[in-house]
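Heads up, one of the protein chains got dropped from this complex, but the rest are sitting where they should.
Per-chain numbering from 1; labels A, B and C assigned in written order.
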Amino acid sequence: MLGNQFDTKDFALLAVVLLLPAIGAFVNGVFGKRLGKEAVRLMALTAIGGAFLASVVTFLSVPHDGGRLSWTVWRWMSVTGQSGNSVPIDVKFSVDAMTATMMLVVTGVGFLIHLYASEYMKKDPGYHRFFCYLNLFCFAMLLLITGDNLPVLFVGWEGVGMCSYLLIGFWFDDEKNARAGKKAFIVNRIGDFGLILAMALLVYYCGSLTWEGIDNSKLSLLAPVKIWPIGNLSKETLPVFLGNIIIPDKPVQVYAATLVALALFLGCAGKSAQVPLYIWLPDAMAGPTPVSALIHAATMVTAGVYLVARLHFVFLLSPAAMAVVAVIGVVTALLAASIGLFQHDLKKVLAYSTVSQLGFMFIGVGVGAFAAGFFHVFTHAFFKACLFLGAGSVIHAMHARIHDTDRSQDMRNMGGLKRFMPITRWTFFASCCAIAGFPLTAGFWSKDEILWSAFSNNVVNSKAAATPRMAPYEWPPWLGQAIYWGAILAATMTAFYMFRAYFMTFHGNFRGWSIVRGWTDPHAGHDHHDHHEEHDTSKPLEGPEPHESPAPMTAPLVVLAAFALFAGFLNAHPIHIAPLGHFLEPVFKGAEGFVSEREGAKGLMWVMMAPGFAAFLVGTAAAMYVYLNRAGQPEKVFAEKAGGLYRLIYDKWRIDELYDATVVGMVDALADIFTMADKWFIDGVLARLTAMLTALAGTLLRTLQTGRIQVYAAVMLLGLGGVGWFMVYPHADVTADDTSLRSTGEVKLAAAPGYGYTFRWEGLTGTDSQLTERSAVTVRLQPGEKKNVTVFVKNAFQLETSHTVALERPGLPPGAKAQSDGKGAAPPNVPGMVRPDIPTGEIPADDIHKLLLPRGADQGNNKGAEK
Amino acid sequence: MSTVPVEYFLIVAAVLFVVGAVGFLLRRNLLVLLMSIELMLNSVNLTLVAYNRLHAANHAGQNLAFFVIAVAAAEAAVGLAIVLAFFRVRKTIHSDEANLLKN
Amino acid sequence: MNIFSMLFRYWPAIAAAAIAAMVPSAPLKLRAVGKDEADDAAASAPTTKLRVGLAIIAGLTALAVQALVTGADAPVPDGAAHDEWRHLLNVLIGLPLVGAVAVLFMPRQMLSLLRGFTLAVLGVGFIASLWLLATPMTAGWHFQYIRHWIPALGVRYHVAVDGISLWLVVLTTFITPIAAYASFSSIKTRIKELCFAFLLLQGAMIGAFLALDLFLFYAFWELMLVPMYLMIGIWGGADKIKAAVKFFLYTMAGSVLMLGAMIYLVWANQKLTGHLSWDYLALSRVALARPMQMVCFWAFSIAFFIKVPMWPVHTWLPDAHVQAPTGGSVILAAVMLKLGTYAYMRFSMGLFPGPASSLSANLAGVAILGGILYGALVAWKQRDIKRLVAYSSVAHLGYVMLGLFGATPSGMQGAVLQMVNHGISTGALFMLVGVIYDRRHTREVGDFGGIAKVMPVYATIFVIVTFSSIGVPGTNGFVGEFMIISGTFVSERLANFSGIHTVGAAAGVILAAVYMLGVVEKVFFGPLSNPKNKHLPDLTVRESLALAPLVLMIFVIGFAPNLFLDRMKASVDAFHTQFRTVSGQTVQFSLENAAQLLPEETFSPAFLKGAPVYTSDSTGDDSGAKADAGGAK
Partner (left out) sequence: MSGIGTFDLLFFGLTTLLVLLGGIGTVAAKNPIRGAMGLLTAIVGIAGMYLQLAAEFLAAIQIIVYAGAVVVLFLFVIMLLGPQATTSAGAAGTKVSRYFGAGVLLVTSVGAMSLLWRTRTEIAALPKLPPGHGTIEGIGRELFTTHIVPFELSGALLLVAVVGAVAVARGKQIDPTSAVKVAVAKKPTKQASGEAEAHTAHAKEAG
């Protein structure tokens, strides 16, 4: 709308958006303690509020034709590309439609959560430290979104990882929280390992790391890359039996695009808690609830989806990677939803629901519906933040009497809170409907869009046809439907556990403590955060009525609930009201060629919406039956009957233990072996063994020193004898000067002189000379002729020895075809030595591209000598 | 002047040297050690003079022999002084006693 | 220049100084730990001293960065030789050595005189080294100074600086005063010998970085061992003698091999050119016979691998670090290890490019498996923090060596930058470990727990430095590692191994997080169980002033690495092209049993400026004069 006010190339408003949170973090962090809580709160809120306003202005001034507002700050560094050219990496920010929306979400939801947290954390001594980290997190998230190239995104990427480490471990005096923070950072770091690999690959193949740069040179990603066998492993270099087992006859080759996409996806899986690396998110609930709301619901976890959407043109080049993304998405959705079914901790339920909803988003981007996936990110931010904040206000109320974190979050201690906390109850209910997919709510539209595109999309790599060498992977026709039905199952489970949580918390009677009207806290001055409860648990706990949270906590709840209900209409495709869809459309226009409607799914859109709605109905009804009418009895019955399965699901399928036993255990054992080897083997051999050997040699030689003079004299005599022996016997040696061997075939032989020596040569051309003083002889050789020359030496003591020298002149014997080039053997083939074998004669037209394409282009090894 | 060929004298000198060496290596008495050293030195002098007889242009051999005698005398004096001091300390001149150099 | 234009021009420095002055919070109970600073008894006095100190440091850094930025894009006067004062390098090397001798004559009791004099000399050295940054570092040698030392052997005093050695010299002059300043509070006995050791160390290290004559390099290389041996031996921990001897013998064994190879090389050069010369420029033209090339390469490289330390010969480092005093181990980690990597790049890759390029794939494998992964895993299992940080520097230097083996322009620039980064982050880490060692006299991780509650400022700085050493982007660690990893993948030298090597190197990033965060969690977080940790005083003035410049540099390099990279770019690119051409030639044309002299054209004229020039009649004595002229130009 504002369109042309700002210069698109030097969009400095971004400085305001980025720097405000950074300044807020610095001021709160360094001076917070002295400024006092009010000032810290004011600083934090103004920082995020300002950033939000600036984001709104940016949102309005984003050009509609798919252009971007960019702002280059300075040259960060430059890296060497494929053929030695230097790839510049600048600190550059750019905003297009997607980034603008994400900025709105981050700063908008961020502001609401800051407002909420300023009330929630009021009594916490580390108030200024909390807001410093929160502001720093928003700065890092904004960096991530607005980054114009992968390294700047990576700065934000690890920045948010670092902030989540600090925030999860905020109450670090409890060992459990610190370990959860460390676990989150390390698992994120495993993801970042994938991102670093992807960046290295892109530098090599695309010669650039900015979004346009990669987009322009994305075709070079279609070069096949030999994955296996790596290095010089081949049938020859390996023992035979091992060789033909692990070395396939044709090397395993994969598109570079697939490698890059999978590496990127590993990063996204780490950050957005997908199946292999999701274990850190449930433990991240150890942090304060606003942290879970902001980081582990609205912003950070969606960074993975943002990255996949941002680099959709890379993912689209390899349908195999898209399939992996979609399948992992549906598997995560199912796994997390199943675990969420029986969790008792309210925040754990919400955590698993986040993981499951993220699975949905990855299904969306996996099947090529990037706009749908991104829209689900948009709506999920609202209702998940509202759920977490609702849970926070419930926990805040429970803290009145139950101070132990685990028991205050346990749903079995809650129940019937709808009477005491009406606002929290209704907002929680609204968000539950949204997430479960109640028709017309935000969740319904975004999830349905994903389900429909999963059902109908067919992904094909149209560009792959251009490179005939490797057949691109085609999607099996049934995969779309399989994902669709898996998602439907996950949706039912989502509806079930969400309403289970709702009913267990707000309905039924209050199980926390017996409510005594007008109850006053005996030791009022008690420090709110004291964890160790003195009074015994034998007599039932009394306490006041759980109170509704104060205004700054409930206001954000209401706003978020409103968005949860009505945000769906921003992109409701079936009823063609999709302003946000049109706004995002230019960003993903690159996807047309690759994603098309499956012919089997023509016109079935409205029909396929029914299973979605049915899922919602079944899930909600089941939850209502189990937890509202029968107040949770069936769950206990099921627990006794299928105890094993129940406990297995309750223990999160024991995936953590599986990881500990395999991956972590293996690395631990390897570390022990290395430490032991380092101490005993390497240090032992190099340091201690040599020391011991020298000591031993010392003792041996010491025995010679007997102190008696005659022994010394005798040893001297032996020495004399040895020298004498050497003098007495003759030594024959010959030095051959063959510098002119090649040209004239003439070799000058010279025998080593000695006292009283006489020489006799044999094997010369014909004449065997008698014993003469002559010690030097010249031998003439024909090309290709071999000759052995021996010299006999006699000395004054009439003792004689001999020494033979083999002489050989290279080249063909004179008779053969006189073609000998006379040059030494061809230069040896040194691995790694670049020798372009340029074929002589004309090059047929269609072979030219073979020469031009980067290394590994032809059938041979990937980065071998072909470069 | 004698017409005995020089080689004879060389042989005698060699035998005398071997006798001296045997004496030095086997006898346990320090004095006998010193005497056998004197014998060895004399045999060397004899060889020098014999060769000087063969190449009679100058008296190099004999001069060297002369100096060897001078040094031998000095060496004998000091050697005997040491033996005396050793005897005063160790009350014996048995060569095995002089083994302070043992490790 | 009225106040406003001055204010306008230097606003970043003034702003930085103002912010830094406000950072130390007033009510912080800064009880001085060191008893002898009686004058800091009053609680308020140290904070003002801290405020002033921090303000100066922050202001200077901002000024330096501003100067570097304006210097970087100021139009480089083409061809006009900047006023390169010929004797600058002699001052850089000579001043500390003369200072060391002067310290010996000072009375032993006047501690403040000794300390003041040492810091003054080191400070002047640092200021002088800033002049190096002022001149544009084009390819070729700068501030070259040549004088005949032993004409009979063809040995010359030939020192020069180029892009590669520039930052290492500045790192030395930057770190040594900090290490000295920090260790004056913790070391109370035999101050005179300590000052002597520091000054001798500084002189020897800078000499080693600048020497271009193999004999001179070897002299400084050995001289450097003596003061470090003294430091470990005298002020070390429990079994300091064993560790000092082990350190000395390991390095000495390596350098004796190197000396043998040097002598062979000089002899081969003499056979070819008829003149004896130990000069690096002359000897790099000698292409030995193929097997001898390999032998000499290994002789040189083993000496440098011991120093780096590379995998099989690294076991001296943990012992030396555990026993060394704080100042000693800061310098050992920050600068002395870099000598190994710098010398490998300069001498092993410079003199024997053929074997260096053909062996690069295998050596890179050792650097990754033995260095990055092995170092990280063993570090994870250590109970002693200093031993953990020692193994972590084995891992970090594995990256540096990988960058050198990969031999791509950005890989090598990343390697040189990573040397500087490692110097700063590991130097800071050792100082931080020294802080808690001075308070609790134990380095066992188990003895600490939850001290973030008692020492908040210390905890924050430790976490910042941890993130820098892990390589979180935005700090200096990431820039170096990223350039090295992308350089490895692009490198032709690693041929078909570059893929698996990149994966191995990137995996190191995970393990770095594992062991560093492991120790941070055990030391800082968790309940404050140990009673002795209840009332540990937070950072004293001296410690925070020592740490402040390092923490600032972490962020400066993290956000603006280009200031550093621009100054080394020309030299590294020139080195890279020379490495490629010469290795190509030596691999193809070197004979089996005879050495050859490479034609002069294979080397760029800028490189050969200052090489010994032999006129027919005399054996190079006048060449010295001409070469001096060359130097002066």
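To be clear about the criterion, a residue touches a chain if its C-beta (ideal position, glycine included) is under 8 Å from a C-beta of that chain, and two chains touch if they have at least 3 such contacts.
Since the structure is predicted, the reported quantities are computational estimates derived from the model, not experimental observations.
Touch, as defined at the top, links the missing chain to these shown chains in the whole complex: A, B. When you scan A:A714, A:A776 or A:L812 for touch with the missing chain, the hit is A:A714.
Contact residues of subunit A toward the unshown chain are 714, 717, 721, 724, 728, 796-798. Touch with the hidden chain on the side of subunit B covers residues 1-9, 12, 14-16, 18-23, 25-29, 31-32, 34-36, 38-39, 42, 45-46, 49-50, 52-60, 62-63, 65-67, 69-78, 80-85, 87-88, 91-96.
Quick note on the criterion: only the chains that are shown with their structure count from here on.
Averaging C-alpha coordinates per chain places the centre of subunit B 66 Å away from that of subunit C. In the complex of the two chains, the subunit B residues touching subunit A come out as 21, 24-26, 33, 95-96, 98-103. Within the complex formed with subunit B, the residues of subunit A that make contact are 702, 705-710, 713-714, 717.
In the complex of the two chains, the subunit A residues touching subunit C come out as 30-31, 33-34, 74-82, 84, 86, 91, 151, 154-155, 157-159, 162, 165-166, 169, 172-175, 177-179, 181-182, 185-186, 189-190, 192-193, 196-197, 199-201, 203-204, 225-227, 230-232, 667, 670-672, 674-675, 678, 682-683, 686-687, 827, 830-834, 861-865, 867.
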